[in-house]
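All protein chains of the complex are present and in place, except for one that has been dropped.
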Amino acid sequence: MSNARSLRSVVALVAVAVLSLFLFGSAQAQDGEGEAFSGTLRFGGEPVEGVRISVVGANGEAVGEAVTGADGRWRIELPGPGTYRATIDTDTLPEGVTLRDPERQTLEVTVTAGRSRPLIFALGEPVSRGPNVGEKLAQAVLNGVKFGLIIAMCAIGLSLIFGLTGLINFAHGELVTLGAILAWYFNADTFGAPLILAGVLAVVVAGAAGGGVEFSLLRPLRARRLGMFQFMVVTIGLSLLARHVMLLFFGPDRERYIDYALQAEWTFGPFAVTPRDFTIMALSAVILIGVAVFLQRARTGKAIRAVADNPELAESSGIDVDRVVLVVWVAGAALAAVGGVFFGSVEAVDWLMGFRLLLLMFAAVVLGGLGTAYGAMVGGLLIGLVTEVSTVWASPEIKAVFALGVLVLALLVRPQGILGQRERIG
Amino acid sequence: MSGATTIRPELTQAALEAAPPGRLKDDPILITFGMLKTFGGIRAVDIDHLEIERGTITAIIGPNGAGKTTLFNLLTGFDRPDRGSWRLDGRLLGGLPPHRIARLGMVRTFQLTKSLSRLTVLENMAVAAQTQRGERLERALLRWLWQPEEARVRERAQALLERFGLAHMAGDQAGTLSGGQRKLLEMARALMADPTLVMLDEPTAGVNPALTESLLEHIRDLNAEGVTIVFVEHNMDVVMDISDWVVVMAQGRILTEGPPQEVVANEEVIDAYLGRPRDTADGEEEGDA
Partner (left out) sequence: MDFDIIFGNAARAGLGPQAAIFALAAIGLNLHFGYAGLLNFGQVGFMMLGAYGTAIVVATWGGSLWLGIPFGLGLCVAFALALGIPTLRLRSDYFAITTIAAAEILRLLIRSSPATDITGGPFGLQAIANSFFDLNFLPDGRFGWGTFSYSSNQLWVMIVAWILVVLCSALVLALIRSPWGRVVRAIREDEDAVLSLGKNTVAYKLQALVIGGVIGGLAGVIDALQQSGVGSENFEPQVTFFAWAALILGGLATTVGPVVGAVLFWFLREGVESFIRELSEQGWLPNALADFLDGAEGAISIVLMGIGLVALMALRPQGIFGRRRSLHLGT
């Protein structure tokens, strides 16, 4: 997830490097006058003027010096083939401009006869290379919070549905995908609606779909007292069905929304975030707080908690359990769809995204305490943080492994979850 | 009283002498000290000292939420106390898992009957046998190693079913039995495990009067064979009928104990039962569900 971002910057970097090689390669071919070092200093796309670069020979003897021009270019002729050390004088860099990698202030380069070698002193924000773990950590924490909030939002419905009806909904991930894909249809495919409108429409449709499944399929089956296992199989069937219907219509490729695709990052100290991601995090937080307030204050919210606590008691005290379950299905599906749109915005939309996310949602709800909304929130945030922070040290491909590690650890220490009620399990 | 301290090493001489009348038993099979279990700050069980006399029938009574089932769960290892120690025949049981405690001879039944529905009645009985070494995986495929013992197990199971009037249903799935028959089966199954101490959690709950009579008869017979019996009961007629000793619990503590006739005359007991309405929160009683 975050690796996609850093991957993008790495790709961009490589592209720039290759491109500049090309440019200088041809420039030098025109010159064709023996050995030289040359290059262009740029910062944020703008040439940097007045920076001194000096070259010494193998024995430390000074060879030449150059100062970049208004176009950021510099060139130093060399006495002949051999190995030279080029150093950029960082004191001459303008205020606020630094080397991307401080260790590459001096470059040792071998030049063959008749060749001009382009040298790149990359300026700008340090990339995730070298020992600046602190900054990587800060960025990972930010990403962790971002994905954690999204996972939490997706998982609330999963956890509450389990709390109310004892059902593990294997098709919950498909609600996430449904939201993301519908928004893509409204936004990028046919209608060209702005993403915000498309997202709202998608969320409404997904909420209705969730309510429809509960009302027309699960409620009648509950009335027939189907066992937990049979219900699991029903949701597995639904998941296979929904996922592959979406595959049929959407296809196997990854797609992106039209709006907010490319944005410059805002930086706050060690944190860099695009306005889009910032908005998503803020919206997620607001929605989660809204859910919490709803559960605490609203009549229906209190009823949800009462049913989750003890369905029989709630029913006998006059709560319409079926209605409460329906509300949770609609709201849970809608929240999952919101998560899907956000996730599709941050990453990309594809037919398997929800199913992949389902495992993290499972980890989140078990970690936080199966059956509670707050557990899903806390668990989601924790899973998001753990997976993202792990990428500071480990390969991003295996970040989900850390989610499981935390899960197993939690099961050993506190099987009822972080916020789960202490009861005998098993 | 030196004998009294050797079987109760946890207690000082002074504490022994301060024990309420009747608490010290001549030949206790089960001794409990300082047992505490809290659920979310509520003291579900808080018992300083409890002894069960060997070879007797002891009833534990008390209003709902008094901690009776929780006490059963703690003593049989199904739940862990916050603190406390207890001994069966002098052997400390703290920290042992439930199956180890059962193997030492303390076997329990459950308030909500736990019949093994899709096993036959005879299989229900056979599972309880402690002598079938074919239950070990490495012997399971070596039929000749367990076949002879299996014949003996079946014979014993059949005899017990005969005694409990279930023999004609031996081949039926246990799930097809009526509620009362399941109670009988559960008791017969507990016996199959060769216990020295049987803990029955509401053996007559939901059983019709005729079957109740037969259940009580079985409890008496068992006791006559030397098995110690502890049971939780709400029906005071049953308690008066068969128990030798009654322990009254309220709010996790032992209110009083004594012979049935004395206990029913006790003012405190009457208050506990009548002065306070039975509280509706029987979550604790269903804790094992």
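All chains are identified by letter, namely A and B, in their written order; residue positions are counted from 1 within each chain.
Following the convention adopted for this analysis, contacts are C-beta pairs under 8 Å (C-beta built on N, C-alpha and C of every residue); 3 or more make two chains touch, one makes a residue touch a chain.
This is a predicted model, so every value here is computed, not measured.
Student: Check the options B:Gln130, B:Gln158 or B:Thr196 and report the residue that touches the missing chain.
Tutor: B:Gln130
Student: Among A:Val133, A:Val293 or A:Val401, which one touches the chain that has been omitted from the display?
Tutor: A:Val401
Student: Quick one: say which of B:Phe78, B:Phe164, B:Phe231 or B:Trp245 touches the chain that got left out.
Tutor: Per the contact definition at the top, the residue touching the missing chain is B:Phe78.
Student: Just checking the interface: what residues of chain A touch the absent partner chain?
Tutor: 162, 166, 168, 217, 221, 226-234, 236-242, 244-245, 247-248, 355, 359, 362-363, 366, 370, 395, 397-398, 400-401, 403-404, 407-408, 411-412, 415, 425-426
Student: Take the complete complex as the reference. Which residues in chain B touch the chain that isn't displayed?
Tutor: 76, 78, 97-100, 102-103, 107-110, 114-119, 123-124, 126-128, 130, 132, 134-137, 139-141, 143, 146, 150, 173, 175-176, 186, 189-190, 192-193, 288
Assume only the chains that are shown with their structure count from here on.
Student: At what distance in angstrom does the C-alpha mean of chain B lie from that of chain A?
Tutor: Chain centroid spacing, chain A to chain B, equals 56 Å.
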